[in-house]
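Each remark here refers to the structure printed beneath this line.
Moving on to subunit A:
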Amino acid sequence: MALNSKAPEGPLAEKWDKHKFNVKLVNPANKRKYDVIVVGTGLAGASAAASLAELGYNVKAFTYHDSPRRAHSIAAQGGVNAAKNYQNDGDSVFRLFYDTIKGGDYRSREANVYRLAQVSVNIIDQCVAQGVPFAREYGGLLANRSFGGAQVSRTFYARGQTGQQLLLGAYSALSRQIAYGKVKMYTRSELLDVVVVDGQARGIVTRNLITGETQTHAAHAVVLATGGYGNVFYLSTNAMYCNATAAWRAHKKGAYFANPCFTQIHPTCIPVSGDYQSKLTLMSESLRNDGRVWVPKTKEMAERVRNNEVKPQDVQEDDRDYFLERKYPAFGNLVPRDVASRNAKQMCDEGRGVGSTGLAVYLDFSEIIKRTSAEAVSQKYGNLFAMYEKITDENPYERPMRIYPAVHYTMGGLWVDYNLQTTIPGLYATGECNFSDHGANRLGASALMQGLADGYFVIPSTIGDYLAATPPKPVTTDHPAFAEAKAGVQARVEQLLSIKGNRTPDEFHKKLGHLMWEYCGMARNAEGLKFAKAEIAKLRKEFWQDVKVVGSGEEMNQALEKAGRVADFLELGELMVDDALDRNESCGGHFREEYATEEGEAKRDDDHYAYVAAWEYTGDNQPERLNKEELVFENVKLTQRSYK
Partner candidate 1 sequence: MAGSNPNAKPMNLTLRVWRQPNHQASGQIVEYKVNEISPDMSFLEMLDVLNEDLLHKGQDPVAFDHDCREGICGSCALFINGRSHGPEKGTTTCQLHMRKFSDGETITIEPWRANAFPVNKDLSVDRSAFDRIIQAGGYVSVNTGGTPDGNEIPIPKDISDRAFEAATCIGCGACVAACKNASAMLFVSAKVSQLALLPQGQVEAQTRVENMVARMDIEGFGACSNIGSCAAECPVGISLENIAILNREFLTAKVVSNNMA
Partner candidate 2 sequence: MNWVTKTFTSSIGRKIIMSLTGLFLCTFLVVHLIGNFQLFKNDDGLAFNVYSHFMGHNPVIRTIEWGLVLGFGFHIYEALMLTMRNKSARSHGYDQWEAKKNSEWTSRNMGILGSIILVFLIVHLYNFFWRARFGTLDPDINKNDDLYRLVVSSFHQWWYVALYVAAQASLGYHLWHGFRSGFQTLGLNHRKYMPLITNFGYAFAVLVSASFASMPLYFYFFTNDEGAIITSAPAVLQHLLVAFN
């Protein structure tokens, strides 16, 4: 089936305005007759819930955390992009649009990306008005920094805690609506199913994580803002609770899953130190503004550094290879994430990696410290340096940081049209949960932008179009579909508890993560993917025979929660592999070894793969059906990305 993106006709710059004019409106008095469920309270969810409530809708918001303030958006470090052109350096809405499309390796939808660039400027205004303390210049105006994939300074930031500050802004707006009674907040409630009535999303089933109670909730529309699925890899920079369950449950109820294989491997993470490792920690991309990435020039020198015979700070300039600066003189250390990651991997594959495992490269600040001062560097990156030292017990002011790529973000997600509606009418997806704006690779500081754009500015307009066509009759959970979904959820919990096997959910998760990282990670090939597919299927089967969860479903049971999430990862992992196998090209974060230029760069195949792969669930243990949304580029010329 060809998918209709519903992107409006007309010139790019006018599409959004025109669309806002054309969508149906719900009159202010009627808005309070509509209930909207928002699942997830990160940037996309909290901003959507607050904004919808401000408009007058009755919102029910859900989070599995103990508070809406804890969503993983809070960990975003570097910043948020906006085409303000405050720096007078030639930025514009079109340039942000262009950089984002190009950065995404031409696998995103023009109309969406342009809209994102347009509303980016409103995000900054909104956040400032909320009291978000962005970094400022001495004159009192907002400061900017540069980020990967761009040659202008358009990133607004709050030291290394931009995500925290933006989330607390959205959380405060949400809190205000909770106080007004316009948002009913459900904390410690995990979505375990989406309820579809007569083809329309009408509610959700949740489990209270403290009491174990299964609850049903009805509404006229449901918005999923439940984040990405990077934890399919077990080790990632995602928070421990991040999971795919909400998106995957929606998928199984009929929402197509788009481009699942597009995952972002972030180049600057603290390397793995041991098997016990539970997660990886990102060192913000902003560090690449001032840090220089290098490895020893020769394998021999690398070996000596690995064995602690030579301290990295003592390696002579001539013995260092600043490989990003060497290969990409125009962008240098600020190439996009996928390029930086692949190059780091290449260096390590060549045997020039450092650290005890040989799986790390250096990010060196000695030059900037010499040029300015340690204090100036601390002003900018103090919290990141402190975090690095806590984790590694090494002082990055003296010794270069060791970094290695790690899974960070998933560009893929639920397929949505221009209105952010999934293929289930009435079910919307915002933020990282959807696939929409980043194509095959996301640029730094664009995730915060997208989450807030979706929540503050897009969903409040587009959801009205759907609701206006829905009668404002109260919705209840009386429909048999609710009872059915609830029974399904309870049966699954019972099943997980009844297996009483020998292996913990974590053990399965680790194994899956290892398969995904090895065969569907930074570089993939058909042979490995086929192997992984078979292994995942096997692992899934073992899971349902041998998983061990103790306790009951009527209490706080973290192992049970984990088991449910791992079960969904095991299904999603296979779809990611399928998608990676289907896409016989390299683009952005999806690097198929068979499809590379002579210089080892990703080689796209625009003639055959300029489409969004939207997968349709067809039943348990059935192959998923591929639907394509052809991508039409009217405003940019598709070129081989070059950052040289």
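We take it that a residue touches a chain if its C-beta (ideal position, glycine included) is under 8 Å from a C-beta of that chain, and two chains touch if they have at least 3 such contacts; residues count from 1.
On how the list was made: all candidates are chains of the complex that A comes from, given by their letters.
From a predicted model like this one, the values you see are computed outputs, not experimental measurements.
Which candidate, 1 or 2, sits against subunit A in this complex?
Of all the numbered candidates, the touching one is 1.
Any idea which subunit A residues touch candidate 1 in the complex?
Going through subunit A, the ones touching candidate 1 are 47, 50-51, 54, 65-72, 74-75, 84, 86, 122, 124-142, 156, 158-159, 161, 163-165, 168, 171-173, 175-176, 178-179, 185, 187, 210, 239-241, 271, 273-279, 281-282, 308, 355-357, 360, 386-387, 390-394, 402, 456-457, 460, 502, 504, 506-507, 548-551, 555-556, 558-559.
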